[in-house]
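Removed: one protein chain of the complex. Kept in place: all other protein chains.
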Amino acid sequence: MTNKMIFAGFGGQGVLLMGFLTALTAMRQGKNVTYLPAYGAEVRGGTANCTVVISDEEIASPVASNPDFVVVMNNPSLVRFANMIAPGGTLLINSSLVHGEIKRDDVTVVPVPLNELAHELGEDRSANVIMVGALAQATGVLTIEALKEALAETGLGKKPKVLELNRRALEVGAKSARQALAKEKSA
Amino acid sequence: MTNKMIFAGFGGQGVLLMGFLTALTAMRQGKNVTYLPAYGAEVRGGTANCTVVISDEEIASPVASNPDFVVVMNNPSLVRFANMIAPGGTLLINSSLVHGEIKRDDVTVVPVPLNELAHELGEDRSANVIMVGALAQATGVLTIEALKEALAETGLGKKPKVLELNRRALEVGAKSARQALAKEKSA
Amino acid sequence: MAKGKITIDREKCKGCELCVSVCPKQCIAISSGLNDKGYYPAEFSQGEEGDCCTACTLCALTCPDIAIEVYRG
Amino acid sequence: MAKGKITIDREKCKGCELCVSVCPKQCIAISSGLNDKGYYPAEFSQGEEGDCCTACTLCALTCPDIAIEVYRG
Amino acid sequence: MGEAAVRAGCRYYFGYPITPQNEVPEYMSGRLLQVGGTFVQAESELASINMVIGAAMAGARVMTSSSSPGVSLMQEGISYLAGLELPAVIANVVRGGPGLGNIAPAQSDYFQATRGGGHGDYRTIVLAPASCQELCDLTVKAFDLADKYRNPVMIMGDGMMGQMMEPVEFPEAIDLADLPAKDWTLTGAKGRPSRVILSLLLNPKVLEDHNFKLVRKYDAVTREETDWEEYMLEDARQVVVAYGTAARIAKGAIKRVREMGLKVGLLRPKTLWPFPDKPLKDLTRVVRQLLVFEMSAGQMVEDVRLAVEGQAQVHLYGRPGGVIPTPDEVAHQISHYYYQAGLMDKDQQSGRLGGAA
Amino acid sequence: MGEAAVRAGCRYYFGYPITPQNEVPEYMSGRLLQVGGTFVQAESELASINMVIGAAMAGARVMTSSSSPGVSLMQEGISYLAGLELPAVIANVVRGGPGLGNIAPAQSDYFQATRGGGHGDYRTIVLAPASCQELCDLTVKAFDLADKYRNPVMIMGDGMMGQMMEPVEFPEAIDLADLPAKDWTLTGAKGRPSRVILSLLLNPKVLEDHNFKLVRKYDAVTREETDWEEYMLEDARQVVVAYGTAARIAKGAIKRVREMGLKVGLLRPKTLWPFPDKPLKDLTRVVRQLLVFEMSAGQMVEDVRLAVEGQAQVHLYGRPGGVIPTPDEVAHQISHYYYQAGLMDKDQQSGRLGGAA
Amino acid sequence: MKKIFEAPKSLKDNLFHYCPGCGHSIIHRLVAEVIDELGIQERTIGVPPAGCAVLAYNYFDVDTGEAPHGRALAVATGLKRVLKDHVVFTYQGDGDIAAIGTAESIHAANRGEKVTAIFVNNGTYGMTGGQMAPTTLPGMGSTTTPGGRDVVRDGAPLDLTQMLATAKGSVFLERVSVATPKDIRKAKKAIKKAFQVQLDGLGFALVEVLSPCPTNWKMDPVAAYEWTDKEMTKIFPVGVIKDITGYDKD
Partner (left out) sequence: MKKIFEAPKSLKDNLFHYCPGCGHSIIHRLVAEVIDELGIQERTIGVPPAGCAVLAYNYFDVDTGEAPHGRALAVATGLKRVLKDHVVFTYQGDGDIAAIGTAESIHAANRGEKVTAIFVNNGTYGMTGGQMAPTTLPGMGSTTTPGGRDVVRDGAPLDLTQMLATAKGSVFLERVSVATPKDIRKAKKAIKKAFQVQLDGLGFALVEVLSPCPTNWKMDPVAAYEWTDKEMTKIFPVGVIKDITGYDKD
């Protein structure tokens, strides 16, 4: 089984960290993983994105031209990446910010109102972690428990208070995705 | 017909100029010529030398491992170059300075007492030009007339007085060589 | 009447708040909505009296993104 | 008796004449014969009185080729 | 790579920032501090490589890293390292060129690395890892080879590898005291005559002898150290030759075409110099078609042609400029040439392949 | 070379001293003054090549010259010249390497010149004169080719050629006004949109297109400009391949062995890149033995092997380090391989050759 | 109402790719305004560096030619020697002009090349992600100086402009800042003078501009501008560093 995912948004939204956390967790779960951030001069003022591939076998290419999962944190990213998703794939969007129309009916769309959820949690900057929780739910590859453990290895869990907060954020995200998926199915 | 010659001596003896004058004259006489000075870091304090090849055909290599003519202006050069002369070749030596034994009987030796001759001429520095005159005589390839004309193109004939002096130096050299060769033959 | 006014190009603005910080009359504030590039752009208002701006051009001089044009008259 | 004396290594000397130029007592001169390297080396002489050299070491200090050794006593 | 270097006993890093390899100096600046080593951010790549020369003269395990334009600036220094016979490790995280180009992964510095972009007759040993684990292993090996042969060793990667995160098992850190002593370093002439390390050999004959000595050394390296991976070669009718990132992509492509029944394998050079000529030549006894896939306009393809000496068709799929083709694109090329040459006719159950073109 | 450059319309020279090519900057410093040109002694070769970039952008005919280590320092700049598609002439008077080496004539920068010692996929046109006259003619041609293809052109000589004095006929000085106008130069955006000359192409696809455009250009150069000399090839059973100074020596050697009745000829590449593959390959229809003679440890020999694709034996006589073999030494190598392969048996009057081995 | 402030003509109408609050774009504008005011757009050639300003040709509406990292002043020398009547300027970061390009900068100044250099000192390697620059302040953070720049370990900041003052061919050298509107006005004056020096053929002119890089300083823009004003000027005091133009003081 190979899962390819792209995370995309503005530079400031913690997009690379999302991918890093995801990759790290998968690695700790014993998977083959590649994590590929796109960066460079073009980033200034543009969008940031990264690609994570998780597989049980050796990974041929860390690039995903047809990702199975796409996480979209802002409008420009929707335009750029929505069409690349593999048929049957899943699109997770930050529904607080992203309002564009999604013209594909062969993908599952999981809207997560990140900004609202983060605000409720009491920390606006936890939006990206919430989204990772949602992604874990949607993919089924990562367990929330493993994610929680991996948090400590990133900047997201150095201090106990922050760690606790982000653990909750993961759960909030997972729950939100569960609800959205249930809705999608019933629709 | 191809004539290969090496000129060797101390840095300050005008060795390169001798070769240059010879090459230039041959060129003006319509010959194929190569002129190859040896220089570089090693020159500081060592000996200076240059190689001239004069030919009616295209010249394969400007290097002379077995020169037909060797002009030796000091003792170290005698040691270094005397053995390289092709059998039947000619060795011209500045007999004012060079006193080493010449152990070969298959070459013609032409001693020219340069320092004395130059002194007689009234200009110590004309020793090298005298030697070129001697060489012209020995080779038979260059005419003294052509040499005289070429003088003006080098630093040796810019001023009329110097030019005149060097013209005489050429003749002095030619004469000296003529005498030496006559002696050698009769010996 | 107002001595001056400025326009802020919403899409050029990157929300750096420098204009806000230099405006001596506090006529500029950051808006609460994002622009297309994902920034919260600055907004101009003439204030309660309607004549906040003196056309001092300090904001425009400072704006790195040339998002501000200033009018006087 | 002479206060000092120098020796000049004929084969090390390159005949630059610097020692000649700095010797305050003019005890050094260039010789008329070439050495093996083709230079006219400097030569030391104690002069007519036989006590020219004061062992001031100026010549040795100056000699680029360390051809000069100085003795005192 | 940084961590692997430290475990291999590297305590000195000299470098200058350039994308896409800034992670290396950034990591080393902190890590070397911890292990009592030295990190110097030089004023340029020129300075870096010359600091490397100095540290290598002093006997240290030392490295630098850069990317294409920066490595071009090091060419004089690399020629000196080779001429002076100094061990050092240089990592080139290749980006798109020529000129400023871009920062995308590329393989277009192959000639520079394998032919010597500097002046004179010399060779650098060039290692080409294809995964993070291998990057780590080959980094350790690079230091060993450098010391063993007193020669610069280059690690050729690309931005992809630099940016990738894969699970890696680090080797045990070596004890510096266990390394064989070097008897040629400059450490002060205490109790021995003074030494000199130089490449200035004014006498052509002496320099020629030095060059021939180097040639003998390079011959030994070629004999002993040539390294490559074989993948699905047993029954292959077509063999893809690719290294580094391109080889990974090629593997993915081969998996795909194998599913379609095409008998295709991969030969992946792990040392670009010395190049695995012999295994390639041997292959041509049974394989008549080679497809060279490289992320450049075609450089390694020359080595493949040199290896096979006309005994097999050599096709090139070259993608320069930092473009990373997908496994599907490569699979398309594979099958294109496969069918073109009628190789599937030779396959027994050609029926299975119907319509797959 | 200096005079030829001036006659070819070169008015700008930027360089840094290095033996054995100091005659060029020294000549240019005076000569350019006379013709109203500009000579700048730069602070380094790095600065020189970048000044060349600037002058080329401005549309001038411009050159620099150096020798091996200095040319290594120019590799980044040359890669930029190629990437920016700027015309410029670079003369490399090759000396013995690697490292500081020596100042004797050598041919060991062949790889650097023909494969591109800089980063990225690019080619420089490389001309290899073998006499002073040809040096002069090819210098003029270098400027024309550079302009025609908007590409750097390298003239590869060696100290021998630099130091030699042979009779030369200079070409007519061209009138700068007669040169075709350049429509891409930076001369101020007067009456036209502003222009930019760049090699930064962040989008890999765009950079790839640029690279493919360059490849097409290089293909055109290969088709149009490949140049070589044939010498005594008609009946040759063995062909020596050599360029520059080595070719002269080889000619002398061939004359000698011809006197002994050996049927040997010479193929002398005048362009090292593009390399005369095709004539070599064509030769292999009748000639089975090639002897590559170069003053290096063996670099051009790769191009010869690539050209003949296994269709002929390729032997190498390589003399690195600045050693200049005599025609006799080369003749010895020629006859060695000639007899070894039993070629003289195939000669009709083998009797004539008795005892010549 | 009359428009009294708008974008200069010599800038193209492209959005800057710089980060929010980056000083580069202010400096771009100032240079463009000066080009407009001097009426030299049609004969000006710009040489952008490798650095955050590598895309400067997207903004300046004049002919531009790319230089390898650090070599802008050598490229400019080549351009100006051919185009004697044109105006050539370089636009370079601190890493570009004062680290890898040290030799080219110093020798261009020493030869008295008649070009204008705009030296953007933001104390960091912006483009490559915040490594130590020659001008990074003591104690200031960077990705290659764990714990901040340690003068003993990493060396002290280099004052290139001061060094250039000892070069005989430099005619006008001034350090300015864009930290406050007042500074920005002064910066423009200095830049204008540096172009005037070239127009008058006097020799080498350079303006060093202290410029905030909020991203790599990890500050919000307003704080970065304040820090520029308060802290950077302690080590790099603004003011004329050399002026032998003989122009009237203004």
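As written, the chains take the letters A, B, C, D, E, F and G, and residue 1 is the first residue of each chain.
Quick note on the criterion: a residue touches a chain if its C-beta (ideal position, glycine included) is under 8 Å from a C-beta of that chain, and two chains touch if they have at least 3 such contacts.
It should be emphasised that the depicted structure is a prediction, and the values quoted were computed from it without experimental measurement.
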item: Contact residue for the chain not shown (choose from G:102, G:144, G:180 or G:216); value: G:102
item: Options F:29, F:226, F:313 or F:326, residue touching the unrepresented chain; value: F:29
item: Candidate in contact with the missing chain, chosen from G:58, G:162 or G:196; value: G:162
item: Residue numbers in chain D that touch the chain omitted from display; value: 4-5, 11-12, 14-18, 20-22, 39, 55, 57-58, 60-62, 64-66, 68-73
item: Sites on chain E contacted by the missing partner chain, in the whole complex; value: 12, 14, 38, 40, 42-44, 46-48, 50-60, 62, 76-77, 80, 84, 186-191, 194-200
item: Positions on chain G contacted by the hidden chain, ascending; value: 99-103, 106-107, 110-112, 134, 151-152, 154-159, 162-163, 166-169
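Here, only the chains that are shown with their structure count from here on.
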item: Chain A-chain E separation of Cα centroids, rounded to whole Å; value: 35
item: Rounded Å distance between chain F and chain G, as computed from the means of their C-alpha atoms; value: 41
item: Per-residue multi-chain contacts in chain A, two or more chains; value: 40-42, 45
